[in-house]
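Here the complex is missing one protein chain, while the rest keep their positions.
Moving on, here comes chain A:
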Amino acid sequence: MFKYIRLETKNIAYLFPFIVILLSACSNSTDNTAVDEEILLKEWDSYKENASESEVSIFMWGGDEGINAYMDEFVSPELKEKHNITLNRVAMDTNEILQKLMNEKRANQEEGTIDIIWINGENFLNAKENDLLFGPFTEVLPNYQEYVDTESLDILYDFGTEVEGLEAPWGSVQFVFQYDSAKVSDPPKSFEELSTWVKENPGKFVYPEPSDFTGNAFLQHLLYDQIGGPDKLLENGFDEEFVTNNTDGMWEYLRDIEPFLWRDGETYPASLTELDRLYSQGEIWMTMGYNEARAESFINDGTFPESTKSFVLDSGSIGNTHFLAIPYNSPNKEGALVAINELLSPEAQMTKYDTTYWGESMGIDPEKLSNDNKEKLAAMERGGSVLPANELNEAFLPEVDTQYGGWIREKWLNEVVQTD
């Protein structure tokens, strides 16, 4: 008998963690809105004071070694030295970060683990609609006020969603195609020429499926081309009837080139990584992606052939801005503000522009820099695979409502894939 009793008490101990979990899920629902508003009313210097010796966790997509190196080798020591902040970078896909926040929101968890997230587009729309973000906070950042072109449309709108101060612009990228100049002498200038090229070189071109961000952007270019530029799409927001009625040619075009694509169009790469792998192994001769300088780091580490060059089509190239935001339940909002402000500083932005690490365009306005910095910027070499700035600027096209992305995905499946 004694033996049984001992076993039972032991088991109550086993149960303890579960009870704690159950109880903690039920409590913890205080309202923090008032505290948040108070934070935003403080003086800038008091943030710096409070942030000192604290830890700031940034959750961000970690699939690019150049970007990771920029964070770990430049930003992290910089924050430590200037503000005594310990930066803790956690690699996670943005949609999963939002899922985590969404779960925390449902469980009424007011103290989370994330202080900064890297975000834009659909993810921002979802975060905004579900009240997952803290703010509006951008107005309190000195560097935002001083260096950001606050009137610019691609900073006021993120893929058609109004930003409303909930995220601060970190950088911007433009969509370019990369090709191997050793194999392709004269890259196409329009979708028509691309189609001719694809037919002359069967199996050497493919785009990622549109569930991938890059594949979706490729199709969006085609959509713009089809209806004569993004203006009509920008005017009315998402208009399903309009695009459905005016895009037969687009799907016709895709069905027409499909038999000449990689693997005879039977399958498409599931991700940009996969497309780049095919390009680096020479299976295909062109790849593509956001960030006009993306090929540089691949050329430097030997993944892409040195003869890699880039091009944009005459009908333009889509560019977008990406942002930094603070979750509603960030445990260190003041630290996050200081860190984001530092990331928007000319120094941090110009190091990011340099191809050593990342090589993408700045989130701040180059015109607002000091003369010294302007000169430095002009002297920076972006590398042989990057198109000249004026050519990129001329080609720049804005993003439209994110719902077009979803429409493209659905429609592509019906019109291109299921017709085989």
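The rule is simple: a residue touches a chain if its C-beta (ideal position, glycine included) is under 8 Å from a C-beta of that chain, and two chains touch if they have at least 3 such contacts; residues count from 1.
The working rule: contacts and distances are computed from a predicted model.
Participant: Can you pick, from "Circularly permuted type 2 ATP-grasp protein", "Glycine--tRNA ligase alpha subunit", "Outer membrane lipoprotein-sorting protein" or "ABC transporter permease", the UniProt name of the chain not shown?
Facilitator: Record says "ABC transporter permease".
Participant: Which is it among A:G203, A:P305, A:P331 or A:G383 that touches the chain not included here?
Facilitator: Missing-chain contact among the listed residues: A:G203.
Participant: Of the residues A:N245, A:Q281 or A:N371, which one touches the chain left out of the display?
Facilitator: In the complete complex, the chain left out is touched by residue A:Q281.
Participant: If the hidden chain were put back, which residues of chain A would touch it?
Facilitator: Touching the missing chain: residues 3-4, 7-8, 11, 14-15, 18, 21, 95-96, 99, 122, 125-126, 129, 203, 209, 211, 263, 266-268, 270, 278, 281-283, 402-403, 405-406, 409, 413, 417-418.
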